[in-house]
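Encoded as structure tokens, the structure appears first; notes follow it.
A protein chain is absent from this complex, but the other protein chains hold their places.
Going by the order they are written in, the chains are A and B; count residues from 1 in each one.
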Amino acid sequence: MSQPLLEIKNVKKHYQVKSKNIFSTQKNNVHAVNDVSLTINEGETYGLVGESGCGKSTLARVITGLIKPDSGRVFIDGEDFLQLKGKSLRDKRRTVQMVFQKPYESLNPKMTIGEIIRAPFDIHNVYHKREREEKVKELLDLVGLSEKYMSRYPHEFSGGQRQRIGIARAIALHPKLIICDEAVSALDVSIQAQVLNLLDELQKEFKLTYLFISHDLSVVRHVSDNIGIMYLGEIVETGDADTIYSSPKHPYTEALLSAIPKAHPKQVKTQKILEGDLPSPINPPEGCKLNTRCPHVMSICKTKPNLESIKEKQKVACYLYNDQR
Amino acid sequence: MLRINNLTTSFKINKKLYPAVKDINITLEKGETLCIVGESGSGKTITSLSLMQLLPSNGEISSGEIIYKDQDITKFGKKKMNKLRGKSISMIFQDPMSALDPVYTCGYQIKEVLDFHENYTNEEKVERVISLLKQVGIPHPKNIYNAYPHELSGGMCQRVVIAMALACDPDLLIADEPTTALDVTIQAKILKLLNDLKEQRNLSILLITHDLGVVAEMADKVIVMYAGEVVEVADINTLFDHPKHPYTKGLIGSVASISSKGNQLYSIPGKVPSITEMPKGCRFNTRCPLASDKCFIERPELEFVTDHTSQEVRCWNVDTVGGKQNEPASLRNKKCKKTLSSQK
Partner (left out) sequence: MLKFILKQIFVAIIQILIVATIVFSLLRFMPGDPAVLALGTERGSDPEAVQQMREQLGLNEPFLTQFADWIAGVFQLDFGQSLFNNVQVWDYLASSIPKTLELAIAAIIIGSVVGVTLGILASINRGGMIDKLATSIAAIGLSFPVYITGTAFVLILSIQFNLLPSSGYVDFFDDPIGHLKSLIMPSFAISLPLIASITRMTRSSMLEVLDRDFVRTLRAKGLSEKIILIRHVLRNAVISVVTVIGLEMANLIGGTVLIEYMFNWSGLSTLLVDSINSRDYPIIQGAVIIIASFYILINRTVEIIYGLMDPRTR
């Protein structure tokens, strides 16, 4: 296989927060993303799953170049994205686009739909000015909206339609990679299905690659070829979606998957409940981040396990499977 | 225990009254969990707020009765209603972080319910609050008693809200999207907690949700709402095994799940009509794959289905007891299936 479309190596991003309490003000490190590596091949959909605060959105912002990581490298098409400057950076940015969670908040309320979708053309100065109008119509048609909507404003649309507009804007410049950050989470099920189908059609038509970020495990399962499970800024398990969903290895993945509500009332399931709630990413536990809640915790878990292959298509960061002792 | 008869709640928009929910009928027995499912705009929250009489100022119950323990509570005055709320019927909401007053401690806010409804001494109240916190699975209840809401996670806040709702041993708990704002693992825990509490206390739960997964986990009986109307009522297994209404079928088909992998999802085209522009006839006619001329003219009634005694549907295209049919049932069912599968 040729080189992967996106390769992230050891990306790390910590934030400093000041936490005030009654006795003192202290600076804490938030480990938003901690030493994450992942690879996405062209044309596939990579699902990134995790609960709130696990760092999945920070990672998305690092990939789009909105946030500079503290360390690590991001390769897009084999080029180190973080080293690029000037025009080559701008060109590279065109290949990565994002679809956001809240379709309303990510559209400028004072611009018409036509202007919003045309903006990428104007900014990157592609197509002749007269052509742009035509291109916008084409895009609207692609996402299933009528061209008569061009002169309307975002508030006149429903959530699903706004998300279609967001998608039209994202595909305007023919990107290779689209990052969907909780792109369907705010939508009703029937609308969610419409948008998921649209994304699927577009992928087939333009050979798009998706990085699909979501907390909804069923949706991720539906769309993904490969997935990564994040917990407190680290990927704890990654690999082929079918393999992971059918035989999860990491205790966190097991707990997460068993928490999915059943699809049918007669379905029998055993729930694996982790003790306590998600710890805050401020000053997380040393070593394996799950060691405060894991039912199988051992003394070695005080040191950080590496993500190691256990099968051809499955990597786990857990001492139960990796004999690194 | 609770019966809602022909409830219609209307909203004043630009000085005109529009019914947000129309002719709702609900019965709920003791110890039963009833789920109301629907998408946004279906009127499920309005139904629950009508029940609690907590409607916003431009909304009002325009007709119907709500019979709770043989009394019509729509006729209750403010004072009588206040005595009922929080004591016999209590409610939990979607976003636990914003459901608590940020300037008081969690313990105080739970105790406040007891202050209002019960005659305990202060020590008894504090003791009860701590035991409630323990019951909803909060570790170190004494510390949480003195914690402010912003110091707790969403899951913890929801537990506090649940403890508050249970403070006076209510008979009925209304839960409006109680886990929508929470992560899956936390959701699983909260749902389990609600189920346990229901068992322990023989509690009736009216659960409002858009998530069919939550329905499958929790419900005994399900009401499907669309555009302010009840379109289907059934017990949980019947609903998942033999959904009748095209909307219910669409809803179940839309859910992305493990088994849907690789396929196109069934999707209902279009969107819920707005309250000011309700279509004539059946309200689902704008999105229904089976809609015939009749559906655009005459409004179907909610009627019992011929082959399942416990199932009611509001649709011209389903065989119902006393319903007028357009064509033989066998043919129609085939057609229905075909339309669905061709969409898949």
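Convention: a residue touches a chain if its C-beta (ideal position, glycine included) is under 8 Å from a C-beta of that chain, and two chains touch if they have at least 3 such contacts.
Nothing here was measured: the structure is a model prediction, and the numbers come from that model.
Contact with the undisplayed chain is limited, among B:C35, B:L84, B:V129 or B:I268, to B:L84. Within the full complex, the residue among B:L2, B:I73, B:V161 or B:C282 touching the omitted chain is B:V161. Considering the complete assembly, chain B touches the hidden chain via residues 52, 54, 78-79, 82-87, 90-91, 93, 95, 98-104, 112-113, 116-117, 148, 150, 161, 164-165.
The rule we apply is simple: only the chains that are shown with their structure count from here on.
In the complex of the two chains, the chain A residues touching chain B come out as 51-52, 158, 160-161, 188-194, 196-197, 200, 215-219, 221-223, 241-242, 245, 255-256, 258-267, 271, 273-274, 276-278, 280. Residue ranges on chain B touching chain A, taken from their complex, read 39-40, 139, 153-156, 183-189, 191-192, 210-217, 219, 236-237, 240, 250-251, 253-261, 264-269, 271-272.
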